[in-house]
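Structure first, commentary second.
One protein chain omitted, others in place.
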């Protein structure tokens, strides 16, 4: 499958937006400039971007507590996202949701979710809605290796399989659920194997290779759109940062994984790999990449400034939007 | 594996007790002599008996809403069971539980359960207790094909697998959940396949052949007892009666399955097959079988008389046993 | 007007609303054949795409209803027995109820949940709970407890048209209760109580299946000149506080009759409201007639002892009027 230059540039910009956004949010959280629990996805950019690159605007996604990357990859705006994380009225959710609950219906982003495994039935229902409404929109469902042990994983994949719903289940296997190594709580080495329990395709994907993710995603999305039902994709990846920003304060350094392991994965950085690929292939020039990096930095600065200068919600807004 | 005569006779008696007990309970329910929802397991005797024959007294079982057979096979008494189904004070649960909630702790019967899939985590925990207490007791967990679509199935098998717990998961696949054919709501043809999602052994078993069930059960129980972890057994069987006694009244006859299908399965009656096997093999005489049949009939008459003549609970007992 | 029973009223309401809006669909366990009959025959009118038997997987299909609602359709999701909601509590309490608010008002959540609740004779503890009390403290949900066929039709139709998650509780013992039910577009608004019987000595607020029991008691006491005003809130959220309080202002006495439990139940919630906002009206404490605080037992004499009967309702009203 040949991937055009525009798409390559778009993927790169998308990964840069995520990397820079997450790094900045981490720093802001460490500096206590943003409240609440913050989970960042640095190192996992390729799966979010590779999957969403295979989707169109009317397609939908569900995300997780570690959702900034997914949302940005589906087109989420830096400003309303940053403002929401700051708890400002100009945020996507008017400050009511925060980092774990960002939603943008206009982009088909049904939302990050604070409950592990909660996105799977919601994505399944979103796919069901497409069938009911007679549309060919596809829903992509992001979740983690830890979530794959929740009952909702089982119930959702079975339901989507028997009803042949247009959904792509994307397990981002970063090897840990909080501070617990996946192997100690998961009975299989590869989550993709579990597809067999639903008689649907399951694939192990290099989650740090955005192009491989994109190829598998395109196939799964086409399958779903043409009414052949769900696919389970397992993107093997790794989170460079802690489970939650600031965990070192109460766990100490290296409490549950070796620095060497982290360093090894950093060598497999999805962004560096992509740069190497496109530069060696002569597809894209160094200057073009540079331009994207600096443009993104500027955009991010704007977003932070926007968030900082935005007003906090007025206490009187606390009772708005409980009911339609 | 050679099965001794005593065990064969015991298996036959056990199947007879179930068949006769269930038939009688059905008639009593049709005659409105017993209250509540009654689910009988006529036609499914071989799985209950084959599994429990491989267990010892200190081993434990969890059962379902269709649990009479399992409880009888584990040694449940005809009298206290019948009395409970009648709602009498002399019943196993003093009339508080009824058909769907019979328990006998002294026999390791942790209970029938009115919630589909609820037994799986309980059985898993029962197996965990053996590990904590340093005992080698095994727990067998009965559940249906419908229950295999519940999240508790997934969470329990994963947990039992990662902790290598001494539990045997027994799916009695009778082809239906209530009035819904299994194939229309289940993404796999064979539930046993789902064992692959937990990297544990999974076997398809002829659930109407008590000896085959016994052989698979013995292997799975030995495996569990020796610390090698759980096994999933799928016993293919069929329920001759409706999901709930009296369903014809509101569904009409043949609402969701063909009489021909029922007749075909009756030809595969587990009791007739067993009789044919032991008689042809000359292992047991016709007289010996006859004796068991008539003795069981007498025991059952006694049980019904006992239940009928027992007192109903006094209303004042309603507040007993909420807390220890 | 045609006589319909409680189940037929449900069936008619769903049929009318599904005919009205092609984005409305029905899902749940065995909704095609329908054990209780509420959805019988709908498959023939609306086909397999809009009438779906689900696997036995409450979290999965209730969560799917949430996703389907957010994605622009209007699910009617049946959870056979109210206590099976326990298997999908996250989907109802953390997702359906909260996502609109958490998204700053972006999400619409037009889901109607239906379930059978209450003691219906030997169904035992896991099939006899009322459960609505456990949804009362979950902001974002609407709770509907119809006491008869006409209210059922009008309230269920309003629930299906509502853009919020609404849970409709159908009492398992009322199935055959018959009354005249208006045909066609008969809507009962959510949040309006119904005065089932006017009276002046005491206000009896009765919920769901307790309404008919309380009316019988009121009938009996009337003969002795004790005039009982029987109010059916019909919806617990939103609650028609005004109707209840103005009745208490008139009678100066209140009794709550609910099949739920005493501690933490709907009766406690209503009693607290009356005792606070109606404090100056009250000449007697607000009595509660509820189920005993035990799991609902199986054996008939025990079940009867556990849930409110006419004798207990009568005694409570007499005691309250007597003070």
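Note that the chains are named A, B and C in the order they appear, and that numbering of residues resets to 1 at the start of each chain.
The rule is simple: a contact is a pair of C-beta atoms (placed from the backbone, for glycine too) under 8 Å apart; a residue touches a chain by one contact, two chains touch by 3 or more.
Computed from a prediction, not measured in an experiment: that's the story for all the values here.
Contact with the undisplayed chain is limited, among B:37, B:92, B:142 or B:238, to B:92.
The chain that is not drawn here is touched, among residues A:100, A:141, A:211 or A:224, by A:100.
Residue-wise, the contact with the chain that is not shown comes from B:151, picked out of B:43, B:151, B:177 or B:270. Although one chain is not drawn, the whole complex shows that of B:11, B:25 or B:118 it is B:118 that touches it. If you put the missing chain back, the residues of chain B touching it would be 60, 62, 91-97, 101, 103-105, 110-111, 113-115, 118, 120-133, 139, 151-152, 154-156, 158-159, 162-163, 320-324. Taking the complete complex into account, residues 35-37, 87-88, 93, 95-98, 100-101, 113-117, 146-147, 149-151, 177-180, 184-186, 247, 250-251, 255-256, 312-319, 322 of chain A touch the chain not shown. In the full complex, chain C touches the hidden chain at residues 59, 83, 85-87, 89-90, 93-94, 97-98, 101-102, 124-126, 133-140, 237, 239, 260-261, 263-269, 271-273, 275-277, 279, 282, 284-288, 293-295, 297-298.
In this section, only the chains that are shown with their structure count from here on.
The interface carrying the most C-beta pairs in contact is the one between chains A-C.
Using the mean of the Cα atoms as each chain's centre, the chain most removed from chain C is A.
The mean-CA centres of chain B and chain C are about 36 angstrom from one another, to the nearest whole unit.
Contacts with at least two other chains are made by residues 151-152, 154-155, 158, 162 of chain A. For chain C, the set of residues touching two or more other chains reads 54-55, 57, 59-60.
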